[in-house]
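Excluded from the complex is one protein chain; the other protein chains are retained at their positions.
Let's look at subunit A:
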Amino acid sequence: AFFWLVSLLLSSLIWFIAVKASDPRDEPLQRGLLIFGVVFSVLLQEVFRFLYYKLLRKAIEGLVALSEDGCSPISIQQMAYVAGVGFGLMSGAFSMINLLADALGPGTVGIHGDSQLYFLTSAFMTMVLIFLHTFWGILFFHGCEHRRWWEIAAVVVMHLAVSGSTFCNPLYVGSLVPSYLLMAIAAVWAYLLSGGSAQNVRRFLLCKS
């Protein structure tokens, strides 16, 4: 969570500087700057995910060196999951919490002609992002562990795709549907990487031991 926060800080610093240095009345420029800000932020988040992976790697080596039986009390997959959840929660919290606070107060949604489904779609989008961050965490760490650069690249591309799809808002079908599809793909992929298989799922659903 902290690492995500730091990445957000740095990316907003860059955006802020860019905005202050530019003309505030030029609408397309502002929108262009915003897009640039978003892309830069996504890339920076992934960089920080990588840095966090490096840090956890060092920590695991330390734990292994000190433990009695040569394996650390927490595995890298668990750390990947936790890292993903942390990123997701922080990103979700930052996206949603002001909305929730405003939702407690008086007002009418969409009274100025905007979409009336603002809160609902925000909630769904946030949820999909949190899940995605979790899965991306697992995929990313797995890629780093096994030196599969294409997995890492896939995560970055997916993140860019999801953020990019939100540019279609308020045409919600353009952003929510692809995001959920990507989430399903990422979920299946992460599950397979964590050692699951179709048999496990079947056993689980039929409640066999």
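The rule is simple: a contact is a pair of C-beta atoms (placed from the backbone, for glycine too) under 8 Å apart; a residue touches a chain by one contact, two chains touch by 3 or more; residues count from 1.
Everything that follows uses one rule, which is that contacts and distances are computed from a predicted model.
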Not counting the visible chains, the remaining one has a UniProt entry; which protein name from "Cell division control protein 45 homolog isoform X2", "Auxin-responsive protein", "Ras association (RalGDS/AF-6) and pleckstrin homology domains 1" or "Presenilin" does it give? "Presenilin"
Considering the whole complex, which of A:32, A:170 or A:196 touches the chain not shown? A:170
Could you list which residues of subunit A touch the chain missing from the display? 1-2, 5, 8-9, 11-13, 15-16, 19, 34, 37-38, 41-42, 45, 62-63, 66-68, 73, 90-91, 93-95, 97-99, 101, 118, 121-122, 125-126, 129, 162-163, 166-167, 169-170
